[in-house]
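All protein chains but one are shown in place.
Take a look at chain A:
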């Protein structure tokens, strides 16, 4: 795991823009889906993406809870955070581990925006929403890697959060790939280039890193909720 992070981090640090692999990633997206295996219909692609999003959604609440506090019980059961107590080992320590901790006003400029009203979001065309969602989850995969790096530095002895962040990052990338597949299947333009991450704010002190990780995980959850609704609509639309 550490070796893996190390390599990815090295990749990140190689460029001043912080994210060189993005073009390669996009290059990969530009390539048509591999012709092997039975080609999936649009309905199947959408259904698969929806299932993945749903699966991610069941994990995101625990992810956030795991992030703010540590406890094996919190891993795996969506309701286990209810039983968290202050006696448990606190992962990020106070105030993150406080019950009912939330920082709604805390934003990260580089993260995909979450402020859009549902009406506006819902009013957008499928193609636009697909594109935005695809872009968002690619962006989250980058931010989550940043959070992993931060965690690795902050809590080198505890790999639980790291592992879960890693898994979520993989899912975010997988979802982005599924979305790209849907767009290709629908004959939509190739997914747009993922903008370089740039300098992510809130990164100097340990507390700021914790805050950053918190916001990333929180917004990741919000976007997951959003994509579940969106793909649910698409699924209904294409399964007819």
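By definition in this document, a residue touches a chain if its C-beta (ideal position, glycine included) is under 8 Å from a C-beta of that chain, and two chains touch if they have at least 3 such contacts; residues count from 1.
Just so we're on the same page, contacts and distances are computed from a predicted model.
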- In UniProt, the chain not displayed here, chosen among "Interleukin 6 cytokine family signal transducer", "Steroid receptor RNA activator 1", "Septin" or "Proteasome subunit alpha type", goes by "Interleukin 6 cytokine family signal transducer"
- Message: Looking at the full complex, which residue from A:176, A:217 or A:234 touches the chain that isn't shown here?
- Response: A:176
- Item | Contact with the hidden chain (one of A:52, A:68, A:146 or A:217) | A:52
- Item | Given A:140, A:166, A:214 or A:230, the one touching the chain that is not displayed | A:166
- Item | Residue ranges of chain A at the interface with the undisplayed chain | 4, 25, 28-29, 31, 33-34, 36-38, 40, 48-49, 51-52, 54-55, 58, 76-77, 163, 166-167, 170-171, 173-178, 180-181
